[in-house]
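With one protein chain held back, the other chains of the complex are shown just where they sit.
Lettered A and B in written order, each chain numbered from 1.
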Amino acid sequence: MSSWRLVEDDPAPEAGPTSGAGPTSEATGPLGGRTERPRTGARRMLVVAATVLLTLIGAGGLAVAGTGMFAEKPEGCSKPDRSIQLYAVELPKDGTQIRLGYGLTPQTASYPGPLMEMMEGECLAITLHNQVSAETLAALRTDPAHPLGVSLHVHGVKYTQQSDGTVQSGSYVPPGESRTYTWYAQPRNNRTGAQGTAGYWWYHDHVVGGPHGTQGLSSGLFGGVVVRRPGDPKPDRTYTVVFGDRQSINLRRGAATDTCTEVNPQPGPSCLVARKGERVEFVVVGIGNDMHTFHLHGHSWADTRTGVISNNGQPFVDSIPIIDNKTLGPGDSFGVQVVAGDSVGPGHWMLHCHMQFHSDAGMSTMLHVLDENGNMPPGMDHQHGASTAGTAGTAGAASAPAAGGGQHQHN
Amino acid sequence: MSSWRLVEDDPAPEAGPTSGAGPTSEATGPLGGRTERPRTGARRMLVVAATVLLTLIGAGGLAVAGTGMFAEKPEGCSKPDRSIQLYAVELPKDGTQIRLGYGLTPQTASYPGPLMEMMEGECLAITLHNQVSAETLAALRTDPAHPLGVSLHVHGVKYTQQSDGTVQSGSYVPPGESRTYTWYAQPRNNRTGAQGTAGYWWYHDHVVGGPHGTQGLSSGLFGGVVVRRPGDPKPDRTYTVVFGDRQSINLRRGAATDTCTEVNPQPGPSCLVARKGERVEFVVVGIGNDMHTFHLHGHSWADTRTGVISNNGQPFVDSIPIIDNKTLGPGDSFGVQVVAGDSVGPGHWMLHCHMQFHSDAGMSTMLHVLDENGNMPPGMDHQHGASTAGTAGTAGAASAPAAGGGQHQHN
Partner (left out) sequence: MSSWRLVEDDPAPEAGPTSGAGPTSEATGPLGGRTERPRTGARRMLVVAATVLLTLIGAGGLAVAGTGMFAEKPEGCSKPDRSIQLYAVELPKDGTQIRLGYGLTPQTASYPGPLMEMMEGECLAITLHNQVSAETLAALRTDPAHPLGVSLHVHGVKYTQQSDGTVQSGSYVPPGESRTYTWYAQPRNNRTGAQGTAGYWWYHDHVVGGPHGTQGLSSGLFGGVVVRRPGDPKPDRTYTVVFGDRQSINLRRGAATDTCTEVNPQPGPSCLVARKGERVEFVVVGIGNDMHTFHLHGHSWADTRTGVISNNGQPFVDSIPIIDNKTLGPGDSFGVQVVAGDSVGPGHWMLHCHMQFHSDAGMSTMLHVLDENGNMPPGMDHQHGASTAGTAGTAGAASAPAAGGGQHQHN
């Protein structure tokens, strides 16, 4: 009898080179069905042979696998509505840490990668170009039998085995090659019972370094996904914040989690800024090995699909919790929507993990809420560095005031 | 004054052998009531005496305790609707690790134990027969004063102190003895405000090794419970998946989390299989000391009581999150319902903890979705072992292909 998988401690008769013929073509199929597929002559190889084989596969053999009998596109998606080119590239090292990123162009790759926004009902084709060298990918694996490649695995939306982004489905991209992944934002359907895919999701590599892409994730191969439903509130600004282990928000450590400059700050992954009254959306994602909590000072949100309680002229639902702190584990993703400065006004509002040793180690940044004209009132703004610096050393450095702005006159 | 509990650092006058008489029968009761119970002559014993006493109790004394003044059955359950025999037995050791299991017969004991399904309103009597030897139970405790026994503690449904399954209530079973536990799936009641007990729960030992049953749990004494409400969606298949520390899903390590065979796979705790279109239900439970996340590829579910948004002809509720990854801590339990292969088709869909070091260590299995006829398309199925093997050694072994089925021709 052939097994779907070889188990390490398989009894000798099955794992050995003389294990003989596979099941006949007449065998009763699983769950009472019948196996139509001819399996005559199936046999297993010795471990030593398999290892050699895998090395060959690692050089590119698996990539062509994605042309098998599993469907290429999810049901409901006969033709993609939109096509995107996505590049996986190596970024400058962070010390000795290899950094990879996804980008809509090789030049704009970053971590997190570009936000993917979809509407329910939309079908998206993403062609991933793997520009990460085999040498770099080899440096990130410990098992020489593990194949070299980069993939795109996505949460929440629909995709077939061809777009799973895993090793066992062969749906990854060897160095220098490309592969098209198809995502379908399946809509709700009262008739079929399909519950829809609107939500806050994320995408990531599932192959670099091992079968779960652990090294791809910790190197930077991840990004946010938002699927909206007609009628959903539209944010003025969206920020993706990712909590990983031994690292700060968005993988930036300590003080560098907040790189806003005082004058003309440019919103970006490490500069969260909004005007009072703007609707700000956070796509919050957990990666790695640790638990985290997302906490924002002065603002709260509804623990719902959209992060708000939409009323649409109807009374609010009364049972939904309003929260300002939410636990997330690796793989979790959720959305938060707040009206910047509502009731609380402009200011430097801390956004941090409430695990104390995480925030103390620098997992803390700021949402800088400007006034309606885009200015920061001259309150304590020159001071705020001290609270996010995280370490004694930077705390000292961060407190150097700018003269003239605030109410302190230190000289 | 007599205390409800002796505290280690009790002042000498209370803890000593000469602490004297207890409260009089006329003492004012707690919360303003009056203590009717005569307590004259109550006195405390020396620690040394208590230890001797506990040893005696451990030999069976406490088991008869369940005939006290606390009610035997929860209100609303005058007579059990159904009776079940349940056996706690010792299973073959897993290396040096003692394994215990619950079973409807001694021969069918397993971990997780049998799924207990109830309807709201139902009252269930479960007689637990402890067939685990005193020697084994003694080996699992570090404190010789801790009593020997096995119990049945359940989440969610109603029970009195007599069925709590704890040491302090005396509701456990010494070796060789039996005890009947009564569970009541209290229904919703708009009049009384009772909110109902429909949900996904679990049962476990609360006594083996210590007052929280930590050794009973880690040995395998746990199982899933589902309480349904009339009108709830009915699954075609139910799988119980339990996440514990230092162990993989369902306590099976590494590759052994998926023991499906390719031909005629038998659904079971370590072989998750369904046909496309079947409604699959997971009872997800966390045990032990660690956090985990439940993640399923290609499928998502509603974060509700049933794991679905039931419409019953009405529009879906719009605020409920649809998720494909959910964090669970020890003691948590929830239900997931998906339509196998909906939109995404057949395939080997990974089910794993998204904590990377857990999945890399083997906390990963597969939901094998067959086509409507019960067959697996001949895509990459011979390959999928590599992704769940977890370690370098097994990755090599798992890749040995079956000739003929897929598009790879390795020889």
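Keep in mind that, in the parts below, contacts are C-beta pairs under 8 Å (C-beta built on N, C-alpha and C of every residue); 3 or more make two chains touch, one makes a residue touch a chain.
Here the structure is a predicted model, which is why all the values come from computation and not from measurement.
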Absent-chain contact - pick from A:R99, A:R141 or A:H352: A:H352
Contact residue for the chain not shown (choose from A:M116, A:C260 or A:L367): A:C260
Residues in chain B touching the chain absent from view: 1-9, 15, 22-23, 27-47, 49-51, 53-54, 57, 61-62, 64-65, 67-71, 74-76, 142-143, 145-146, 153, 155-156, 158-161, 164, 166-170, 184, 186, 188, 190, 193-199, 201, 210-212, 214, 217-218, 229, 287-289, 291, 302, 304-306, 309-310, 317, 320, 327-334
Absent-chain interface as seen on chain A, which is shown: 254-256, 258-265, 267, 273-275, 291-293, 295, 297-298, 300-302, 308-309, 311, 313, 315-316, 318-327, 339, 342-350, 352, 354-360, 364, 368, 370, 373-390, 392-408, 410
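One rule holds in what follows: only the chains that are shown with their structure count from here on.
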Gap in Å, rounded to a whole number, between the CA centres of chain B and chain A: 32
